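Step one of this worksheet: look at the structure below.
Omission of a single protein chain aside, the complex is shown with its protein chains in their original locations.
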């Protein structure tokens, strides 16, 4: 058994690295968005030409990023969506809805403080974790049937 | 030609009323979530029994609400998603992603201040409006071919 | 807003009647399997000819019933699955899995004693109720936003 | 030709081992649920935190298990569902319905005593066997065209 | 409950009339191919211009007929396929396969003499009848739960 | 039997009017794009604000038009695509491909001069006509089985 | 580029061998039904127990064969359907309809004498050939762009 896992959401902490490191030895192929913030913001105009209007600057970039993210979510067996401490993170919630409508199992990684605000997103998830290590434990259990401890 | 339009998102201002009133005379059946905030929060426990833990209180409610919202989005021809001034509004972004994965045309109603934070959501929309009246104009044009003015 | 609701499962108590009566006045079209036990068991051989072997007697009947139930589940917006006190009720669990794979919102109506045995079925449901009246309250809330009391 | 075969249902006898052993040499990748009963029951709370209420204890676990089982059923070419002598086995019937709605060929492995109670499940199956060795013979025939004896 | 029933196959006997007459009073909308043999053969060239080569004469006609039949099968809830005494009737078997892949419940109306030759088609059907009146009885049972006699 | 027919393509001649007039008395609901050329070009900026760059001016408009056309094509039973004498008409070919991938029966209305250039589009069509009256004859035949003359 | 090609239909001549031999060197994985006539007829009863009634003898076998054929057709990129000189060959026409509804490209291999009787099947095919060698030429062209001679 092997899994393709898409890691969506927050790009400012090391949660992806902690999951990937923790999952060493498991047969998992991880994917995710481009996490270089500047590259992600500017990819559209850097390749396809500058835009004076920020709206189109953003749209060009978001569309180029969508080529990557839609493909990776479509190919994923499991989608993990991380909500961090800061920022609005509407793209994370968008990905959760997108994956959910495709019937992908969703694992949410969020903080207790956000529980009420995330209740619709949580209700669409098969697991709600608070720490990346819990996500690793879920993935290990799913693949091997082994529980921690 | 007739349309079923789902109005997702913010429940604290009169944007739904403005759209419904503006669209009078057009062949549109509007739907949306339950907008009574207290009822929406408590529907799960009010019907299925109290929960001491807020997490399950919320989940029970969100799941009951999902019976309504998933059905209505699945039946909609067009989904309008409103992002207001306040709150985190992750459920609105979730609905946008959900509708988008189902291939529904999405119209976003948002504020210029949120442009950058909403760029992935905007990039999945066929129109981004700032005022409910623009949404009415789009719906009128879609149904009748008539432009304002 | 209107709903088509399929009532699956137990045929020995009056739960269907209680739901239909309780939902009077709501815009709901109910459907369900044939609940005349003898007719349901014998429909295959009564129409298509007797079978000496019980296995094929049963199969002929189950296939004729499937013409009705598959069509009705496919057309339903919501599927309610009732597990009663007696019998093995594998057909109810089958319907729950079938509806679930089609992405239909599932409401389970079951008894506390069966909680552990039904945990996989419950986990696929958006609501788990113990009384038919709770199902009515959910349907009323979904259609009108009104809570009991 | 190769096959991915999901083995659903009873976890108290050695039917899986008998099928896997019998199928040695055939190009089949078998999958199935976690069959360690205790781990399967407790995986949710062991990873995501204890629940005082058994309902949520069960739900947490069933949802984590669903990450594995939905993925494996979705990837399977053939689903074998085993109904054993004991317990209610609603999860087995649920899986049969789920696989059936996805259009997967279903093979049921059941006992003559259960024939009538399983008639709807049998009617959705392409084969109904009584012994694991018959399942092996079917798989061998499907892959190689060779019949026993 | 209402049904849309597509009547596919043989056009040389009155089986369609017998089913439609027998089903009087039931909420069924029947559809079927054009049963005027000459019109069905010549519709392509009559409208779109003569073809010297019979292959293209036939193809033009078959494609125009497909506009009708694909639409009607796609909209049908149940597909009845009739195999008569004469001719090769490959279009009937084609329709059975087409309907089957779309997940439509299929009822076959055939003669005992053809049993072995039709075994793959029969195996995809939920009922195999020999007389149009049996098809009527099935449709009545599906809609009303009433058995004959 | 009734049909929803989408009329795609050229907006500079009276082919739509001729089809609608010719089909009088048939149970057909016609739909199509907005055929007011100026409105169609400017709908985006007229409602959502001017764009100095023609590329975004066009995109805004094309996206608003897509709300109408995608909905109408998705709801159509048959799609007629007209290629006229002038202009590049890439949107007509795009609609033909779009409808084709959705499995909609496509009728092409084109001129003999364009035969070779349209060969891939023609090959995806169930009928290729040269005159609107032929399209009417096809629709009449599909609905009533009646041939001209 | 590689292709999975399913070879459906007649099992009494060497057409499959001629195609497989002719396609040597091309990156094609061929599949097909079990072509041992006796095994194919008896597989159901040989494994699952004898049936006194020929109808159920046939059904048991046809259902076991369907495990193989449905899987193989679902995985195929191209489906070739052969109609030979003898027998009714309804299973071939069934497969053509089944593959067609799944959107698979279909190549028919048939005889000029059957042209009129096969017109609906031909109309659903992307190519109609008379000799196995033409099928090989099509497959070679599809994979390599090379034409014969």
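Note that the chains are named A, B, C, D, E, F and G in the order they appear, and that numbering of residues resets to 1 at the start of each chain.
Everything below uses one rule, namely that a contact is a pair of C-beta atoms (placed from the backbone, for glycine too) under 8 Å apart; a residue touches a chain by one contact, two chains touch by 3 or more.
Please read these numbers as outputs of a predicted model, since none were measured by experiment.
Among F:4, F:18, F:59 or F:75, the one in contact with the hidden chain is F:59. For chain F, the list of residues touching the undisplayed chain reads 54-55, 58-59, 61-63, 65-66, 83, 87-102, 114-124, 128.
Seen across the whole complex, the unshown chain contacts chain A at 31, 34-36, 39, 42-44, 46-48, 60, 63-64, 66-68, 70-72.
In the full complex, chain G touches the hidden chain at residues 1, 3, 77-78, 105, 107, 126-129, 134, 137-138, 141-143, 145-149.
What we mean here is this: only the chains that are shown with their structure count from here on.
A repeat of the E-F interface exists among A-B, E-G or B-F. It is B-F, with more than half of its contact pairs matching by residue number.
Centres computed as Cα averages put chain C at a distance of 23 Å from chain D. Separating the centre of chain D from that of chain F, both taken as means of CA atoms, is a distance of 49 Å. Chain C and chain E have Cα centroids separated by 31 Å.
Under the contact definition stated at the top, the residues of chain E that touch 2 or more other chains are 63, 66, 128.
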